[in-house]
Structure formats: structure tokens, C-alpha cells
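Every protein chain of the complex appears in place save one, which is left out.
And then subunit A:
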Amino acid sequence: MTSLAIPSTFDVAALRADFPILGREVNGHPLVYLDSANTSQKPRQVLDVMRAHHERHNGNVSRSVHTLGTEATLAYEGAREKVAAFVNAPAASEVVFGKNSTEAINLLAYAFSNASATPGSDPRFRLGPGDEVVISEMEHHSNIVPWQLLCERTGATLRWFAVTDEGRLDESELDTLVNERTKLVSIVHMSNILGTINDPARIVARAHEVGALVLLDGSQSVPHFPVDVQALGVDFIAFTGHKMLGPTGIGVLWGRAELLEAMPPVLGGGSMIETVTMEKSTFAPAPARFEAGTPPIVEAVGLGAAIDYLTDIGMAAVQAHEQEITAYALEALASVPTLRIFGPGVPEGRGGTISFALEGIHPHDVGQVLDDEGVEVRVGHHCARPVCVRYGVPATTRASFYVYTTTEEVDALVRGLERVRKVFG
């Protein structure tokens, strides 16, 4: 990963003016929003596009000949094209819209499940006793539970990459973990708790060598740095609109065309069929096959607007800015007595999401005192309990940054932590 090589080329103060919420106060203090890994704030440009869509172009998609239906369909499919271009997908038809990352991951898990129960289905998606799925200890619950459930249903075995003391993915067992029995490897691109950025190159090479598919959970990577699905060589990625300046209710499963074509449908209903008879239905090609029912239209349009906004800044500049903030924050946090950081202590190979503990003080109490200062951080296990167990803590406090984060906000965090230590010291 590049670090600090590209100077940020945008004016953060000017950019912040695009985010109405950043102007509000919390408990009598200016809002210091350090929870973007949880959900990001939305610029006016996204809100305006969504409002304009509802006010001017609202109609259902893919099923009307009238003008509004046509405009809505163009907007919805236009968003798909923007998403495809954003991650350098070869074709827009490889982009499947859903509700969020969780649903995208579950879509793939249930495609495996359905294929496993259907004789004659594509063997790459068939799982049974003796087959293996490999994930890692640093996964979000959304990339753990669907695979646990899938393995329970099919009798396959779930295996795990470990995490090193420094918070890096431990690939030392790669060749035994990923073997001839492996059908799927699913790992996180950037950890939402440790901030670690994984380079999937070796895992992808090994997985493909043994005929396994690779899903990358891009929930924390696609919003924060340039992601090129072709360069990564993975088979699927999942990500979620609300963490990248877009609205909630829209997520993406990108998959290679040839694989999506081989996958059985998951949800059945309107819009996903080719023909329906009383005996049997046949199904539309991807992506429609995986988008049963009326999709989240305005949410997709909002995601498209968020992508326009990020593209205008440039993802390399977004990344450079966050690298600067992260380097600054790592240093500032290191100055707080008794503070321990979980995950890489250097900005290289990590993103702007920093988990930490203050010795003897529970994260709930840390978060509550910070909130009183207007500083919004997340506390808890961050839907990644295995990571907490790995480091022997029930929970952590997490500060996470984005395009609009400033060094002054990091200073406010550090001041807040001093107050925490006074109250509970």
C-alpha cells in the first residue's frame, strides 16, 4: 500500500462544508465524528440527488414503458455503471445490488447452499462433508456467521487464518489451510477493528491453484482507497453504500460474469425471471437473477452520487489524506499514558481505523465521557468478537477517519481521553 506518497490535493475545510451534519453540536460541543467505519456521513450532493430523484423521476424500474419508469431505470442502471467503473469491473452486469455487505455475503453463501442441494449444479458451488471454507480470525461477524451456517447446512468444515500479535493476517499456514479440499476463501480487505489492510495476492494465487473461489470483504476498503477488482484477481467482492458517503439500504456483490452465470438464484420473485409457467420458471441472467423484487432504487442512485463525489476528489487523494490523519493519530495516541493500540502501530499497511484500550477503564466509560465532549467513537466488540478474544479484551474503543476528518478532531479525541483518565483514574 502506498503511504504518504501522494499529498492530499483537496481542501478539507472546504469539503466539510458539503456535510451538513458536521456543523451540528453534540452535548454543547462541536461534533467530532470519529465513527466513519461504522457508517459515514453524507454530503449534500448525495442528499440532493436522492431528493431530486424522488421529486422528479420516481417510478419502478425495468417494468414500465412510461417516461418516469424509463428515467428511474436509467438512473438505477446508471448507478450500476458507476459502481462498476469505481472498482474497475469489466462489465456493469457483474454488479449485483442488495441491501448491504451482509446481504451480499449471504447471497453468495445461499447460492452455495442452493447449488449444494441441487444435482447437476456447477461443482464450484457445491459443498459437502470433506469440503472446506477458509476465513480469518479478523473477520467481521458478517463474514463469519454466513459461512458457519453454510458449513452447518452442508457438512463442510470452516477453517481460519490466524492473526499475528501485530494484528497482521498470519499467512504462514497458507499452503495447508488452503488445499485441494478448499472451495472458498473469504477474507476481509481491511479489518474494521484492527485497521489492517490485507494484500490478498498470495491467498488468491494459492486458492486458484487449488480451484477454490475467493471473496474479498471490501466493506472497509472500497470506501477508503482505490480498489481494482481485476488487479486483485479475486472472484467476488462485497461492499456497502453507507460506509462510502452513500445512504443505508444499498450494498454490492461484484462477481466475475462467468461465475454469476453459474450461480443458482437465491431469492425468487418478480424481476429475476425469464419466463414463469405454472410448472416451472426459468431465470434472467445476472445481475437481474439476483435482484428479486423492487430494488432499493433511490439508494442505488444515492450510491452513484457518492461515487461521483469520491471520484471528483480522487480515491488516491482520499487515501493520502487518511494516511496523513492516521500517522498523526497513531503518534498522538501513543502519547496518552496507559493507552494500548490493537493492530498495526505504523501507518504502513493499515487504514484510518484505530482500536485501543485505556488500562483499567472500560470502553463503555471511555465512549460515554468522549460523547460528553462531542467526540463520537464506537465502543464494543465491533462485530469482530474473535479479534477481541485473540487480544484478551472484552471490547475496545475505536476511532475511525474519513475524507472529512481533521487533525484538530484527533486533538479533541486525545483531550477527551485525558478527561477519561481523570474521571476514572
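Here is the rule we use: contacts are C-beta pairs under 8 Å (C-beta built on N, C-alpha and C of every residue); 3 or more make two chains touch, one makes a residue touch a chain; residues count from 1.
Note that contacts and distances are computed from a predicted model.
Consult the UniProt record of the chain that does not appear here and report its protein name from "Dihydroorotate dehydrogenase B (NAD(+)), catalytic subunit", "Phosphate transport system permease protein PstA", "Nitrogen fixation protein NifU" or "FAD-binding domain-containing protein".
Matching "Dihydroorotate dehydrogenase B (NAD(+)), catalytic subunit", "Phosphate transport system permease protein PstA", "Nitrogen fixation protein NifU" or "FAD-binding domain-containing protein" to the record, the invisible chain is "Nitrogen fixation protein NifU".
Please identify which residue in A:246, A:343, A:363 or A:416 touches the non-displayed chain.
Touches the omitted chain: A:363.
To test your reading of the contact rule: which positions on subunit A touch the chain that is missing from view?
These residues touch the chain not displayed: 27, 362-365, 368-369, 372, 379-381, 385, 388, 394-395, 423-424.
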